[in-house]
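Only a single protein chain was left out; the remaining protein chains are all shown in position.
Letters are used for the chains, namely A, B and C, taken in the order the chains are written, and counting of residues starts over at 1 for each.
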Amino acid sequence: MDERLRSEDETIRLLRESAAAIAPRGGPLSRIRALRFTLPGFSREVWQEIAGLGWLGLRLSEAEGGAGLGMEACCALAEELGQGLVPEPLIPALISLPFLPPALRAQAVAGEIIVLPAWQEEPGALGPPRPITHFERGVLSGQKRFVPMAAGADYFLVAAAEGLALVPKDAEGVSLVTAMTQDGGHLGTLSFEDAPAEPVSAEPLSAGPLSAGPVLAAFAAALDEAALATAAYLLGLADRAFLLTLDYLRTREQFGRKIGTFQALQHRAADLKLALELTRASLWQAARRYDDPATPPGERQRLVSQAKARASRTALEVTAAAIQLHGGIAYTDEYDAGLFLRKAMVITPQFGSADWHARRFAELSPPDEDL
Amino acid sequence: MDERLRSEDETIRLLRESAAAIAPRGGPLSRIRALRFTLPGFSREVWQEIAGLGWLGLRLSEAEGGAGLGMEACCALAEELGQGLVPEPLIPALISLPFLPPALRAQAVAGEIIVLPAWQEEPGALGPPRPITHFERGVLSGQKRFVPMAAGADYFLVAAAEGLALVPKDAEGVSLVTAMTQDGGHLGTLSFEDAPAEPVSAEPLSAGPLSAGPVLAAFAAALDEAALATAAYLLGLADRAFLLTLDYLRTREQFGRKIGTFQALQHRAADLKLALELTRASLWQAARRYDDPATPPGERQRLVSQAKARASRTALEVTAAAIQLHGGIAYTDEYDAGLFLRKAMVITPQFGSADWHARRFAELSPPDEDL
Amino acid sequence: MSDAPVIPPRAPDYNPLDDEAFREVVREFLAENYPPHLRFPPHRLHWAECKEWYFILAEKGWIAPGWPRQWGGMGLSPAKQIILIEEFERFGAARLPDHGIVMVGPLLLRYGTDAQRRFFLPRILSGEHIWCQGYSEPNAGSDLAALRTEAVREGEAWVITGQKIWTTLAQDANWMFLLARTDKTAKKQEGISFFLVPMTSPGIRVRPIVNLELHDEFCEVFLDQVRVPLDHLVGEINQGWSMAKALLGFERIFLGSPRQAANALARLKALADHLGLADDPHFQRRYTEFRLDLADHRALYAVHVARLREGEALGAEVSMLKVHQSELFQRITAYMLEIAAEYGGLLEPIGGNRALHPGGLFIQSRPVSIYGGTNEIQRNIIAKNVLDLPG
Partner (left out) sequence: MSDAPVIPPRAPDYNPLDDEAFREVVREFLAENYPPHLRFPPHRLHWAECKEWYFILAEKGWIAPGWPRQWGGMGLSPAKQIILIEEFERFGAARLPDHGIVMVGPLLLRYGTDAQRRFFLPRILSGEHIWCQGYSEPNAGSDLAALRTEAVREGEAWVITGQKIWTTLAQDANWMFLLARTDKTAKKQEGISFFLVPMTSPGIRVRPIVNLELHDEFCEVFLDQVRVPLDHLVGEINQGWSMAKALLGFERIFLGSPRQAANALARLKALADHLGLADDPHFQRRYTEFRLDLADHRALYAVHVARLREGEALGAEVSMLKVHQSELFQRITAYMLEIAAEYGGLLEPIGGNRALHPGGLFIQSRPVSIYGGTNEIQRNIIAKNVLDLPG
């Protein structure tokens, strides 16, 4: 990753360094283990630290009380969190912030409350464009699914067919059912039965596709940003699973030799490295061009889809290969390799599966390949 | 292949031994080389030998002047021919024989004339069910394509929408255009402009799907048999390309070692062996069950498709890998490995491509996998 | 050994039945006797969970299908044993703690003393002795030549010290058979002997290991100066390695059985139905490719089973079956994860339906290319022993 760092600016370098407070490079994963299979599965104290480090305001403008940083910075941070398997739901929380009323936003940026978006109804899709959850006459009805770490939220920002609405977790008519995930976290299913909620902006929210109107267009862009940050998180976790594997190949002996001398394992490792480097190139190309104001929105989406499709596949490929290259030891829960595989299984489909993004990439690409 | 031989019966063993007259196991390929890029691309003298060995009557009943052997025997022979890259069009010629009038059939079985079927109109398909070539009022009109080694035929057995018709190559209204193939053979495109032709049986040939009526059903079965024999031919050629490669791995030295000691090459060889063994098992299962009168026709087709899909893929995989495992030397035309790759490129799609057979396999399979 | 029964068989001799009739006998027996709640268990069962089934089989005289009848076994031919196992698998019968049956019995019958046979075999049949296997060690995963556990003779005892790992269900066993080094000067596979060790011996400590399925199927076993009497050594001293190799029976073929892949493929179809994908052209294509792979695997498997039935020994080709079946199983579960999206990350089956558990099956499919010798080692074996490539 050193080559990459060289060309990053000072802000990003400092941001990466600051991440060590929560997720030191190659640091112990005991905190992560201890939080597995608990509810809410992450730590409010760490959330306060995250707030203290200013990460929640990363993407907000300075007028909104934020740092006004771009997706390059956001992805650098997400990559650091990924290598540390950090379970705190920073990526989804960042989606909500721009849409909150100022007072609530200030609380959220300070880490006092957690607002998570509830936007998804179908598995694997970064949509749907027309939710079947409704927000009419001030009340929400319907269901939202796959809300990561939902049990830790105080409010939900709900994407309804009529627009965005804000609802406290403990509001009347709101019920939350959680299902544990392989990484020890959970996904929430939120059901709304005439739950009273607040519209999130003064803009009239007309029924229609999610991307119609400036607020909803901004929300769609926020989802894309979350997809890109998720790709960075996946790169971080895959990179570390690979480093763990390389260490093992360099030290483990079998048949009187370091197993890293076996050519079949060397070639497998070379292929994984190639997958990681393709992912890295794809991700930073997307992040840089996303931050370039001259990049048209369709091109941003295409680049995000390209990077997310790649990162999702690489993360599963690398973490599964890490198990194989380790042999038996990686099949024990007490060895760390499994933590990376299980996290990849859960994060990989989030904010659009590889398939979904591949399809969107094709739709947004010019019809013919340039010769 | 020894294991296989053990369970074969004496007839088949003798048939394989007789094949050595034309295609001795591992014998020189100089005859094959000399015939490349010539027309008709095969030898009428060898064809006479083939007739003399009784191979043309292999599948005909004893009443028809044949040996009445089954598809096991036919595949064993085709496998031998494949390992020798024999260019003589025995497999297509066998299709025609049962449909010829007795006098012509006797000449054909004796090797005096060659009758090749012209049944194909679309690439890759073992069809079409409804040809657009027509045979009405005693004349043929339309076009047939991809006729292997067509320049060497004396007659064509043409599958028209209205039934089968027999036409001499030099008949009025018949024109043949040949295109060279990568293996040094050719494919013919036959155009018929009101070409006078003979119906091949007294059975009234009604317009309709190719498989309607006993004659056309028999013709469809003959195409399936050709597909299965082609799978055997492909297995034979892939097997020999693999043996050539193993020899090279055992003898070639680089970096002071036999290259067959390099684990990456060993593992690649192991994967190719596995592909070959899957192909062999699939092929002989299909041949045995094809010969079992209790096997229903749909099941026969399914097994043929299973075997042909596998053999087509394996032949390309193994012959292409043979080039890679040899390195530079195999990229010369004078080294034999390329002969196998080029033959595989040409034969692989014949009598239904892997894709076509995979689709038919799926259509003929029960909807759910048995748990 | 005379043919007079030392332990009378409880079951009739099924060998004279024709195959289909025997298959029917097995099916009926399972349908009538198998505890329904134990069908298709998601994990390897502990002794406490499955002992009722062990006792049913013991009572019926079916607990040791391969043992000779005069030692209380069924005395089944390999062909009939294969049918028995196939039907048990198809029915979803749980795998029992069968090391005593499959390994210790044949070991003692072939290499043991008469006294050892008379003492141990009845106790295996009755379920009084439950055995675990001590082969693997932390630094000798696939490389048994690197075995470090040592047995030193002190007077009338062998004193064993070392560490074993991947010991299946050691926490449930009361006996362990293990390999230990008895001659440190000998090279590689030589100088290793075979011992029978009570798990209650002082100096033995068992530590269960939770695996990626979050199940404690495996254990580490620590042996600190564990003393066993001299007659707990089996066969000749320093011949343990050859005995262990000779015990690798025809059961190895089941590592290449199509069952796991077939099961996964049925579940893939169920998942696609659940997700509304069954008519998607891309799904159909992938599903067809998997079916073709499975159909050809079945054909190749059938070739090897037919050879076994004809009394041939299994060669190194069996590694091909193992490689193909395990990787097909893994490819299918990886594709399940791909289409399942968020469902693939769930810890529990979708909607509580055990047939819909892509994440669980994906995890379960990971070790199949590791256990029983990694697929890398299987490919080495194919290259050297099947293809005769230089070493």
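Rule of thumb we're sticking to: contacts are C-beta pairs under 8 Å (C-beta built on N, C-alpha and C of every residue); 3 or more make two chains touch, one makes a residue touch a chain.
Values in this document were obtained by computation on a predicted structure and should not be read as measured data.
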| task | Touching the absent chain in the whole complex: find that residue among A:R13, A:R44, A:R130 or A:R250. | result | A:R250
| query | Where the complex has a chain not shown, which of C:K60, C:R95, C:K245 or C:H282 is the residue touching it? | reply | C:H282
| remark: Contacting the left-out chain: of B:A197, B:L249 or B:I323, that is B:I323
| Options A:R105, A:R240 or A:R310, residue touching the unrepresented chain | A:R310
| message | Need a quick check: the contact residues on chain A for the chain that isn't drawn. | response | 3, 246, 249-250, 258, 260-261, 263, 266-267, 269-271, 273-274, 277-279, 281-282, 284-285, 306, 309-310, 358-359, 361-362, 365, 368-371
| task | Since one chain isn't shown, list which residues of chain B touch it in the complete complex. | result | 120, 123-125, 145-146, 179-183, 187, 253-256, 262, 264-265, 316, 320, 323-324, 327-334, 338, 341-342, 345-350, 353-356
| field | For chain C, the residues touching the chain missing from this view | value | 281-282, 285
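One rule holds in what follows: only the chains that are shown with their structure count from here on.
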| query | When you take the mean of every protein CA atom shown, which chain's own CA mean is nearest to it? | reply | C
| query | Taking each chain's centre as the mean position of its Cα atoms, how many Å separate chain A from chain B? | reply | 54
| task | Return the distance between the CA-based centres of chain B and chain C, expressed in whole Å. | result | 44
| message | Taking the mean of the CA coordinates per chain, how far is chain A from chain C in Å? | response | 41
| query | Could you say which residues in chain C touch two or more other chains, in rising order? | reply | 376, 379
| field | Per-residue multi-chain contacts in chain A, two or more chains | value | 262, 264
